[in-house]
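My questions all concern the structure below.
Missing here: one protein chain of the complex. Every other protein chain is in place.
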Amino acid sequence: MDKNKILDSNKKYLQTHTETFDFLSNQLCSQGRDVTNILKKLSQFQVAIPSWALGAGGTRFGRFGFQGEPSNLEEKIDDVGILHSLTQTAGAISLHIPWDVPTDYDTVKERAKSQNIVFDAVNSNTFQDQKTAKESYKYGSLGNMTKAVREQAIQHNKEVIDIGNKLGSKSLTVWLADGASFPGQSNFQTVLQHTETSLKSIYEHLPQDWKMFIEYKPYEPNFYSTVIQDWGTSFMLANACGEKAYTLVDLGHHLPNTNIEQIVSTLMMKGKLGGFHFNDSKYGDDDLTVGSIKPYTLFLIFNALVYGMENNPQNPYPAWMIDASHNIKDPLEDLMQSLEAIQEAYAKALLVDQKGLLKAQQENDVVRCQEMLQNAYRTDVRPLLRQARLNSGGAIQPIATYRSLKIRKELIKKRGANSVASGL
Amino acid sequence: MDKNKILDSNKKYLQTHTETFDFLSNQLCSQGRDVTNILKKLSQFQVAIPSWALGAGGTRFGRFGFQGEPSNLEEKIDDVGILHSLTQTAGAISLHIPWDVPTDYDTVKERAKSQNIVFDAVNSNTFQDQKTAKESYKYGSLGNMTKAVREQAIQHNKEVIDIGNKLGSKSLTVWLADGASFPGQSNFQTVLQHTETSLKSIYEHLPQDWKMFIEYKPYEPNFYSTVIQDWGTSFMLANACGEKAYTLVDLGHHLPNTNIEQIVSTLMMKGKLGGFHFNDSKYGDDDLTVGSIKPYTLFLIFNALVYGMENNPQNPYPAWMIDASHNIKDPLEDLMQSLEAIQEAYAKALLVDQKGLLKAQQENDVVRCQEMLQNAYRTDVRPLLRQARLNSGGAIQPIATYRSLKIRKELIKKRGANSVASGL
Amino acid sequence: MDKNKILDSNKKYLQTHTETFDFLSNQLCSQGRDVTNILKKLSQFQVAIPSWALGAGGTRFGRFGFQGEPSNLEEKIDDVGILHSLTQTAGAISLHIPWDVPTDYDTVKERAKSQNIVFDAVNSNTFQDQKTAKESYKYGSLGNMTKAVREQAIQHNKEVIDIGNKLGSKSLTVWLADGASFPGQSNFQTVLQHTETSLKSIYEHLPQDWKMFIEYKPYEPNFYSTVIQDWGTSFMLANACGEKAYTLVDLGHHLPNTNIEQIVSTLMMKGKLGGFHFNDSKYGDDDLTVGSIKPYTLFLIFNALVYGMENNPQNPYPAWMIDASHNIKDPLEDLMQSLEAIQEAYAKALLVDQKGLLKAQQENDVVRCQEMLQNAYRTDVRPLLRQARLNSGGAIQPIATYRSLKIRKELIKKRGANSVASGL
Partner (left out) sequence: MDKNKILDSNKKYLQTHTETFDFLSNQLCSQGRDVTNILKKLSQFQVAIPSWALGAGGTRFGRFGFQGEPSNLEEKIDDVGILHSLTQTAGAISLHIPWDVPTDYDTVKERAKSQNIVFDAVNSNTFQDQKTAKESYKYGSLGNMTKAVREQAIQHNKEVIDIGNKLGSKSLTVWLADGASFPGQSNFQTVLQHTETSLKSIYEHLPQDWKMFIEYKPYEPNFYSTVIQDWGTSFMLANACGEKAYTLVDLGHHLPNTNIEQIVSTLMMKGKLGGFHFNDSKYGDDDLTVGSIKPYTLFLIFNALVYGMENNPQNPYPAWMIDASHNIKDPLEDLMQSLEAIQEAYAKALLVDQKGLLKAQQENDVVRCQEMLQNAYRTDVRPLLRQARLNSGGAIQPIATYRSLKIRKELIKKRGANSVASGL
């Protein structure tokens, strides 16, 4: 991405933007909000892009490909580079092993560095069988009844740590599909104990400055039970492993109607929220574009996150990642929509008058509590997002710029129409 | 309500309002939106207040009262009058019989008229036993296995029509609790046939210019089955009754994750959406303040409603009503929050560039489709709502005005602290 | 399958079976049940096996293969032949086009006939793109905004009818994935109208003695909306097409907590229940083995089906099919478990004292109603199922027999370990 092209593209939006930004800025200042500080926080907020989100995802009913997909790790990094140039919010990539094992570490690191991309959490895969694998994960991995399978899964996770370590990653995300599709298929207590033992073994392999994130999910791909089915189980396992182990919350991994913001609050109070995966959904783990279905819930979650970041020093700064798929959109445009929705929710949460809210809560003035949240939410914060991007050299209008620069066309020219991204 | 007090109160908000309205108005005009027309539509949009929403509702675990509740029909009308004076959007009341049978029709009509309140749909009650009733609805009403019970329920509905007719209402809303709490308790086909026959009998009693609205609900107060469990059943019954019979959609009466906007679209296409009840919910029929949980869904529904009102001449103008309860808020403040949320969603839906959206749909440009909806939704439309109220003589800031005028205090002084509203 | 092997295998179970059957039979006779008639009905009840259920299914996260899968249509028919020999309940196969297009119709028909297998409903596929296809179904098929796509999808369905007709099928099942994954992506009314028009065009192509089944599903693979989202929409479309068009109910295609037996009752009363797909699920359309999660619900549905078959002459005899997948079980064993669960639920429903139940319902004796259903459900009907199979020459213990005859081993020897079934 040529920076000048972005600057060029910004020209036509600049005047309108400046007017709306100035107007909003004045409005917010008169309400006592610190716009400069908000802009600074927005600029600092960086979300990792998972390598598998750069190709078209699919469902069990099939997959509709997209042209110009990145077919190797280098091209995936380039895609994130494009996103980051335009949005200035996607300064990290999260690799999935074995889909993204580097062949030449120096080249890969250089490629990332030159585009201001760092390597975020690395992800292991014990839910699929690799062709060269000796043991099968058909009946589980870290919690499998057979020791040899557990050993293979532990070993794989250790290798993932090693790979990540060479790239500068500082954390491992463990998502397990382990569970059962039929009642009676497995013994809940035994598989949970195996899982704990296996996790502890992986934990021992963590470098000093690393963290381990334990993801939970109620169902899919197993449809009766999942070993780590909820935050309570993940939290229990993280406590059993040690202080470098944390729970990871994925927005789509909850039963219908779960109050996710409350879970976030509890985990941060306990110092155990390690990572957060963004997406949106209406029915299950739909992995839709962030903010496309329930933007107010996203805001409420950010309200809890902002509160925790301000008030819970016991909790580390969480690792942020988008975990969405899309078989009917250009993946890069889709990710820009996700990034915009994330920043929007964050900005609105930053607008909440926390002191005023606390006072209203203490007075049990429920109407005022609601008014205060809705006042922040109803504010059109897009000028703040644009200004934050502008300050960092990004595009005022990322998607419009991406389209006017015909970037996808360029990618197709370079990579071919039928390239297929590795991964889901 | 003294109009001058509202005007007085507006003074302190006027300058800020004018600035933000002018700025937004210019912005929207430059995007091709017709602000004058939008304001006109907002002013015309009137939502009925149900008489039972003016007292504190409760749950099966108990009820926490609120002071100064209206204890008779006249006081309920006065409460709606207050709401309407402030918001200029609540120009109708919806009565529930037998809770609100007028003793003197002329007085009641005069009281309403003087406050610019009309009588919207009347609601029958066959889910509770009245002390004087001969038959019990314990095992159903219009679908009861016993003819005498069905007859009593039919007769009651006819009387409700007669009462409504004397007041100037033009529609009857029938909500049935009929169903079963245990498998085997009732024969699905028999009770459905009885229900259809009973509805037809009530339909025959409708005055020429009346409509009958048939509500549906999947569960509660019956917890295994409900006779009219979904829109499909209601639609089938409405078709069986005739052209004056319509389906009524209540936002809270759906199974988890139902796509309600699609139901609205289908019904309007078929000319059968008669009424709409607003509320919000996270878990079931929670009857929370409109827009307090899923404001984006409300916007999507309004997008479908606006589309239907523009493109479906076969569908009558729907009857709008708030159907929420609240045992922890001042009912009047709660209703003002609901009215604000409804108007906000309506205003945003009016901002959608329908032509542009259609073009993007035809081109399968999913990203642009989403951008167009979100562009409308992300706009802060509060200045439009304030201007619409101002144009009609209402309050720029209804809740703040209500508080500064100490209206609740006045009501308590007049009605006493322990007055209890009839109804749920 | 050599019949004698089954007879041989039966010998060791015969005495125990006879004792339990005789005991149960006496017990039921003393309660006034007609055991002979029940056995006859069980023998007549035949469920179609879909061709795609004979290989291991998977999820979007991957697929774990099973050895000895049938790799062509002939082998699929043989698999159904094995099932039918053992269970005497699987005397039909349901083909999916284009996965199962016969190359030689005579051979295929002969192969089926020799194993007493008939060809049930044929299924079209407009949710995946075939390599040779000109148009893509990425954005819909029968409801696509583009006419050329709709035409291709219509033409495909007509060809499926023609193929089915040559094989002796008498019905077409249309399942559409059409819908949207994002709000705004499509216009609900337009796509519904297109869908109706397309279905009518296919309907015109139906031979005189054919039926068309219209399936519905709330979500997946689209995650915001589905064009035919519920029975109400399907029913409306079936009515629009004509008397040969019917609704098809798939157990897994409902929102959480839907009362499916009530839908079945309503459709049968209206003479519009054309087909029924069996499976089970805990979370969504999990496609688990029938009866593995909610056997009581299955019984309640069968209770509604039995009632309808006895009392609704306006409804045709429904087409039954299993629609489950399984990536962790031997598909043939899994299907035998499904068949057993279906027959069990049917047998229990046949035990319900319908006259006694009606009387209890009329007396509003809810406790007795429940007792009557539970009395039938709690009866251990396995001896009836075994006797019905025995009467037809099947196996007393199908799975045990399948295992003792080492049938899977034989199939692997014949087909190889790595054969892969076409289809999902």
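Quick notes on this structure:
So that you can tell them apart, the chains are marked A, B and C in the order they are listed, and the count of residues begins at 1 in each.
Everything that follows uses one rule, which is that a contact is a pair of C-beta atoms (placed from the backbone, for glycine too) under 8 Å apart; a residue touches a chain by one contact, two chains touch by 3 or more.
What you see is a predicted model; the values in this text were computed from it and never measured.
Between the chain not shown and the residues A:L357, A:I407 or A:A421, the one that touches is A:L357. For the options B:L14, B:C29, B:I328 or B:A417, the residue in contact with the chain missing from this view is B:I328. Considering the full assembly, B:D129 is the residue among B:D129, B:D162, B:E204 or B:E410 that touches the omitted chain. Of the listed positions A:F66, A:F213 or A:W231, the one in contact with the omitted chain in the full complex is A:W231.
Taking the complete complex into account, B:T289 is the one of B:T289, B:N303 or B:T379 that touches the chain left out. Residues 138-139, 145, 181-190, 192-193, 218-219, 224-225, 229-233, 235-236, 255-259, 261-262, 265-266, 268-270, 296, 300, 303-304, 307, 311-312, 357-358, 360-362, 364, 366, 369-370, 372-373 of chain A touch the missing chain (whole complex, contact as defined above). In the full complex, the hidden chain is touched by chain B at residues 57-62, 64, 127-129, 136, 138-139, 177, 181-183, 185, 218-221, 223-224, 256, 281-284, 286, 288-289, 292-293, 326-329, 424. Think of the hidden chain as still there; on chain C it touches residues 20, 23, 27, 256-257, 259, 282-283, 289, 291-297, 328-330, 333-334, 337, 344, 366-367, 370-371, 374, 377-380, 382, 399.
Please note the rule applied: only the chains that are shown with their structure count from here on.
Shared contact partners of chain A and chain B, listed by label, are C. As a whole-number value, the distance joining the C-alpha centres of chain A and chain C reads 40 Å.
The mean-CA centres of chain B and chain C are about 42 angstrom from one another, to the nearest whole unit. Shown for chain C are the residues that touch two or more other chains, namely 138-139, 181-183, 185, 218-219, 224, 256.
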